[in-house]
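Below is a structure I'd like to ask you about.
A single protein chain has been omitted from the complex, and every remaining protein chain is retained in its original position.
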Amino acid sequence: MKKSPIVTVVAIGIGAALFFVLGRFVAIPSPVPNTNIALQYGLCAFMTVLFGPVAGALIAFIGHTLIDFSYGWGIWWSWVIASGVFGLLFGFASKKIKLADGEFGKKDILRFNIAQLCCHLVAWGLVAPTLDVLMFAEPANKVYLQCLVGGISNIVTTAIVGTLLCLAYAKAKPGKGSLKEEK
Amino acid sequence: MNDPIIRFEHFSFQYHAQAEPTLHDVCLSVRKGEKLLICGPSGCGKSTLAHCINGLIPFSYKGEIGGSLTIAGRESRELGIFEISRTVGTVLQDTDGQFVGLTVAEDIAFALENDCVGEPELHERVRTAAALVGVEDHLSHAPGELSGGQKQRVSLAGILVDDVEVLLFDEPLANLDPATGKQAIELIDEIQKETGAAVIIIEHRLEDVLHRHVDRVVLMNGGRILADTTPDELLAGELLRENGIREPLYITALKYAGVSVTADKRPDHIETIELSEEDQARVRAWFQSVPPAPEKPETPVLLAAEGVRFAYPNGREALAGLSLAVREGELSAVVGTNGAGKSTFCKLLCGFETQQEGTLRFAGQDMAELSIKERADRIGYVMQNPNQMISQTMIFDEVALGLRTRGVPEEEIRRRVEETLKVCGLWPFRSWPVSALSFGQKKRVTIAAILVLEPQIIILDEPTAGQDYRHYTEIMEFLLALNRRGVTVLMVTHDMHLMLEYAGRAIVFSGGRLIADAPCAEILTDETVIRRASLKETSLYTLAQRCGIDDGQAFVQRFIDYEREAVRT
Partner (left out) sequence: MRPLFNYIDRPSPVHRLTGAAKLVSMLLWTLAAMTTYDTRLLALLAVGGVALFAAARLRIADVSFLFGFILVFMVLNNLLVFLFAPEHGVSIYGTRHVLFSLGGRWVVTKEQLFYHLNLLLKYCAMIPVVMAFICTTQPSEFAASLNRIGVKYTVAYSVALALRYIPDVQRDYHEISQAQQARGIEMSRKESLIKRLKSASAILIPLILSSMDRIEVISNAMELRGFGKNKKRSWYMARPFTAGDVLAMILCALLFAAALILNRLNGGRFYNPFV
């Protein structure tokens, strides 16, 4: 794929659209009644590896804002910002992965998942609850629990969906080496 | 004569990632006010040539350039892509991709916005450009509210807001129904007369582009220019056929009839071609010599719709009392304009939506009780874009997916998948990743993934979209072979050649109803049906008239039978 600032602009736009659609419509019922599993962070992590930290931050930030808008409950800035922080941090943490060149080996899987684990922990274990307490003066223990449940669910979905996406993308790149027809 | 606005001199190009040059020794010049058609099979280099003209090469796609390309007298690689875009305006094939504004007006304004054009000039120029292509009444519409033809008009307006000197169209007919395609070619012609710009059309549907006059046709293959001449010269020779480009049907018919097609007969248009008394007599003689194909015995009804009504939640009535029957072993085309109800009908069959009234029967059984999964065991549905269906990385797994989700034992899966791969000609690639396949091969994989469930009917949405003649033939021969093995095939399509050459009959939708269900030769010579379904009269019919054959429909039928019997086998 070609690289140019315009590609990044478009990637952010399409990424945010995908983030929105996944977050708003692709609801996988979770074991806890009335809650759904957020798949959009898997997508966000995948696109961040491809397009870098700025794209990652903006995809999550814009996508999350649009989701909040569409539910009509106002904009939950604390969580929106946490989403953006995840994209940004993960962008830096995953810089070594050369997915754009079609490389995603065992080492990269490990690197990808350690990075996403750490970044999610910072976003949902630190940024979101702190902002929640600061902005809304909600009780700390409630906020931490809420964020932690959300964070763990995001870690799990990123691990599965994100990893599968990266693997699929790497394999979808035109194969190197020669393939032989079998009789 | 004015100076060429675009001039390639011994130009070559090699992408960085590729081992071989994509363009070799290209010499080509285009003057202002000229109209050029560039054709060639897939991979011949015509898209790369287009990228060179509009500046995507070398500014977005990097590679090695040899020779020289000047645009308006200046060497292209010394200009920037933005400077080139002031001279060359491009209308891309993917109208949804090119439509980047939220509304028609904003999309037309896009280039001006980037040039920081302010009020009131901005609104003024948008209105003018919109009026030029006839979308001035839709300025506040979102892309979702427009038809494919309208989107293309908006794309054209979007480049006409700047006074470009070259208009470049990349496969302008690919996503349009026949009647809309005809209008597009007429519009391009009018715009050229109005603006005096040079027009370059890249398209492999030769006959449709030649609907209006073209100055020169450039034929490419293997990265080289094989011919750069008038349409008349090219049609008279054998180069087109040798390079996998389909000739206009009337030319093919004339050649079958033994009429010699020479450039001085001006064969570029069915209305103007000079046919001597002797030529006409030959065509008549050929018509009478071909025996009519034996009629096929009638088979039992497999699929029936009775009074089916369906309206979407937004109130749009998509099917208004549809009744039709599909018989076992048929290979039929489903045609009609966008919004006529074709895709809604497919969705109802597959169980994605449920009709409000009426019944659908499969082999006499009411389908209401069947789940999506159960229907899929009987009716297979193949989407237009294989990339939207393929979810596994290995071919074997992709084909096996439907069986695995049905809990079939792995032993049996192996047997059935292998058998299907053999039927589909994918056996040599069984251990390849899907990504190593061409577009046409991927299409086969998606068909294989459906076939493995052993449905009695498969429905294909535009099975040959975006394929050149060779790949088109490959896919269609494959479907024909499946059909001979007893699979009933329904093809939703805009492609009139496909109808004529392969479909036994055509089921025509209009306004949510069935308006015709008859052999294709009958449909394509029936004026009312043609108009209502946005089809186009076949040039064979005109040829028949010009040769004094009264029964044009029979002539078209003879042509189809002859192709099937004499040529293909």
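Per-chain numbering from 1; labels A and B assigned in written order.
Please note the rule applied: a contact is a pair of C-beta atoms (placed from the backbone, for glycine too) under 8 Å apart; a residue touches a chain by one contact, two chains touch by 3 or more.
All of these numbers come straight from a predicted model, not from anything done at the bench.
Asks: Give the labels of the shown chains that the missing chain contacts, considering the complete complex.
Replies: A, B
Asks: With the full complex in mind, choose from B:102, B:131, B:285 or B:481 the residue touching the hidden chain.
Replies: Considering all chains, including the one not shown, the answer is B:102.
Asks: Pick from B:135, B:200, B:259 or B:376: which residue touches the chain that isn't shown?
Replies: Reading the full complex, the residue touching the unseen chain is B:376.
Asks: Touching the absent chain: which residues on chain B qualify?
Replies: Residues of chain B in contact with the hidden chain: 54-56, 59-60, 81-82, 85, 89-90, 92, 94, 96-103, 105-106, 109-118, 122-123, 126, 142-144, 158-159, 313-314, 347, 350-352, 372-373, 375-376, 380-381, 383, 385, 387-392, 401-402, 404-406, 449-450, 453.
Asks: Using the touch rule from the top, list residues of chain A that touch the missing partner.
Replies: Interface residues of chain A facing the absent chain: 1-2, 4-7, 9-14, 16-18, 20-22, 24-26, 28-31, 34, 37, 39, 42-43, 46, 50, 58, 62-63, 66, 69-75, 77, 135-142, 145-146, 157, 160-161, 164-165, 168-169, 172.
We adopt the following convention: only the chains that are shown with their structure count from here on.
Asks: Hey, how far is the Cα centre of chain A from the one of chain B, in Å?
Replies: Once rounded, the distance between the two centres reads 38 Å.
Asks: If we count contacts the way the header does, which residues on chain B are in touch with chain A in the complex?
Replies: 60-61, 391, 393, 427-436
Asks: What does chain A use to touch chain B in their complex?
Replies: Residue positions touching the partner: 2, 4, 167-168, 171-175, 179, 181-183.
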